[in-house]
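Reviewing the structure listed below.
One protein chain is absent from this view; the other protein chains keep their places.
Chains here go by letter, A, B and C, matching the order in which they are written, and residues are numbered from 1 within each.
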Amino acid sequence: MFAATPTPRPALARRAGYGAAVRLDLVPSLDPAAYSYSHEVRVRFSETDAMGIVHHSRYLPYLEEARVEYLRAIDHPYDALRAEGVDIAVLEAAVQYRQPLRFDEVVRVHLVLGAATRTTFQIAYLLTVGQQVRATAVTVHGCVTAAGRPVRLPEWLARFTE
Amino acid sequence: MFAATPTPRPALARRAGYGAAVRLDLVPSLDPAAYSYSHEVRVRFSETDAMGIVHHSRYLPYLEEARVEYLRAIDHPYDALRAEGVDIAVLEAAVQYRQPLRFDEVVRVHLVLGAATRTTFQIAYLLTVGQQVRATAVTVHGCVTAAGRPVRLPEWLARFTE
Amino acid sequence: MFAATPTPRPALARRAGYGAAVRLDLVPSLDPAAYSYSHEVRVRFSETDAMGIVHHSRYLPYLEEARVEYLRAIDHPYDALRAEGVDIAVLEAAVQYRQPLRFDEVVRVHLVLGAATRTTFQIAYLLTVGQQVRATAVTVHGCVTAAGRPVRLPEWLARFTE
Partner (left out) sequence: MFAATPTPRPALARRAGYGAAVRLDLVPSLDPAAYSYSHEVRVRFSETDAMGIVHHSRYLPYLEEARVEYLRAIDHPYDALRAEGVDIAVLEAAVQYRQPLRFDEVVRVHLVLGAATRTTFQIAYLLTVGQQVRATAVTVHGCVTAAGRPVRLPEWLARFTE
């Protein structure tokens, strides 16, 4: 049900501490039906820039907010995760800005998990306003201890990436 | 002198309005000597998050600040560019977070231009603190009119991507 | 119904272009019943800092989001206002941080308008989480043209500050 459709790609980069297994494998679909969860965010004025559109750095907090709401929706709220001593670090993030977002627009952030390894997983995103595609994105995550050492994905999380 | 070393890669995505030519071609080198310009940024407390490190969204403004200083350094300040009616839009951005950045650290942002097409170009980045690599990144840019329509790269800009 | 209870205070400062009439007159009440509107915001992880709490600069976008929702609620959405050629500038902002806000908390931002002059008005805010007071704030606003010249408050706006 949460299956993404990873298209094999050569590694974007080898990562010290994470080895050759980490790479941006997911290719985000433009079809909302390919995603397992979605969350709405309304653009704040403080997120716009002097070009009159949402600054490109401001998309990443939207993705993060959607991740947090997703974890709550699947009954594994982020706070509970941190209480277990596990943090979810962001190892990589890539965004494609297709059409700008503007002040006061309501953005639907679709997401789906995939491409899990023993210690990492990926999330693909599609951002839409009404029927229009505005952006796609992929983030790569690793589970780490409070001290920052990579640890195995919790079993429930591994399951959601299948 | 400003030549990057694009390693051919399959397209991350085809982009409406920019066609098949746009893709994250550049693979950032881990060697500072591969870059043509660098700029220092000191981490602000307001850029950290509750994990005690710089929030991953806050790297993008560092890259942008380095781009602006680069344009000034090559005598094509961004303001002059905008006065000519040309804006440089961000079409894509990808960051790899290798080691966290912390409050008050001085980050050197190295950059090099490359992979130009008729209307787009790319920049590869390396972020270091002292001798340590902290992150790499690639951004893809397109020149657009104030109304957002893609236009040819100015000749001088095309030259810097060779 | 929208009446605030301005407690006269000496001017915080005389303002070039706005003269002696501008000052932080409102003293925010700690009683939610003293406010005419409220709006909920959930704290994002990206808004926290290395002290583990919401960074003090991040309260201002919460206030702004509440203002925007308030204008929508009273049928004068900000976009319509801007279409009339009127912008609402922030002339002054003051926040008192009483108890920290933390990641994932749901903050209720209460607001009430008051202290209008011919070209300015003020808003008092109370930020609560459950029954707890976390912060109070006041902002002073001026209506300006797109070119930044002060203009009379629209009549409907003046009415809401009575």
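The working rule: a residue touches a chain if its C-beta (ideal position, glycine included) is under 8 Å from a C-beta of that chain, and two chains touch if they have at least 3 such contacts.
Just so it is clear, the structure is predicted and the values come from calculations on it, not from any experiment.
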Touch rule applied to chain A and the missing chain gives residues 45-46, 48-50, 52-53, 55, 57, 103
Those residues of chain B that touch the unshown chain are 42, 44-47, 60-61, 64-65, 68, 77-79, 103-104
Contact residues on chain C toward the hidden chain run 9-10, 12-13, 15-17, 24, 27-28, 51, 56-58, 60-61, 64, 87, 89-98, 100, 136, 148
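We adopt the following convention: only the chains that are shown with their structure count from here on.
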Interface of copies chain A and chain B: same or different residues on the two sides (over or under half shared)? same
Per mean C-alpha coordinates, the chain lying farthest from chain C is B
Two copies, chain B and chain C, superposed on Cα atoms differ by a rotation in degrees, nearest 5, of 180
Chain centres from averaged Cα atoms put chain A and chain C apart, in whole Å, by 33
Cα centre of chain B to Cα centre of chain C, whole Å, reads 37
Here the gap between chain A and chain B, centre to centre from mean Cα coordinates and rounded to Å, is 21
Residues of chain B that touch two or more other chains sit at 57
